[in-house]
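Since the structure comes first, as structure tokens, the remarks are kept for the end.
Note that one protein chain of the assembly has been removed; the remaining protein chains are unaltered in position.
And then chain A:
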Amino acid sequence: MSLPDHLQSTFSPEEIQFIVENEPIKIFPRITTRQPARSGAKGGSPPIRCTLITTDDASINQLVATRSSEVALWLALLLKQQNKCSIIAPQWLTLQALDRSIQFEKTHPDRFSAMPWNWLVLAQLLFKRAPDDFHDPVHDLRSKVQDLREIRQLKVLKGLRHLNESHLQLDNLSLLEVNELRPFVLDTMDRLREIHSAANQDTIQPAPADQHGYPEPL
């Protein structure tokens, strides 16, 4: 078909990255693009303005060096590549906040901590493209993120025991984590649903509640 087989029912990790790159992020510009009010009427070359149609272009035309500002992540990464800004890491991407999340994960075995939906992708991107912009040492942050990922993977594995034919609740599971589970979980739940509906298609009395009842909360 026109869409490749492996993309027909899910996203590739690169597409997830693309989605995440659309989010706003704070930067410290190292260039000034704001035009001083006085120079507007004077001659010389006209200032070059960015005109963007998918994101707000007011902020990129109003940059003042070292005054923090918010732009789309893809733009921040492009500027960072040319050394024209440094990226401010989000609040949750500090040793302290990550430690708190890990603590939460350990004390609550039945739920995921409230990480943002893009935490894994954003952390990977910033570690790779802006490793010099963190206050904490990057290798420590990296290992904390890895710890968090492993704890959550363990919980996912535990949660898969509760797959059923009706539904599943996965609060606070991030997009990349959902995306890698999607084929397996959907296939398995689909099969359970097919068996369930085949067995119960023409029975008038409701299905026995003890067998096919509601799932235990994850």
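Everything below uses one rule, namely that a contact is a pair of C-beta atoms (placed from the backbone, for glycine too) under 8 Å apart; a residue touches a chain by one contact, two chains touch by 3 or more; residues count from 1.
Convention: contacts and distances are computed from a predicted model.
Protein name for the hidden chain, per its UniProt entry and selected from "Trafficking protein particle complex subunit", "DNA replication complex GINS protein PSF3", "NADH-ubiquinone oxidoreductase chain 5" or "Probable electron transfer flavoprotein subunit alpha": "DNA replication complex GINS protein PSF3". The hidden chain makes contact, of the residues A:6, A:38 or A:167, with A:6. For chain A, the residues touching the chain absent from view are 6, 10, 12-14, 17, 120, 124, 128, 157, 160-161, 163, 165, 176, 179-184, 187-188, 191-192, 194-196, 198-203, 207, 211.
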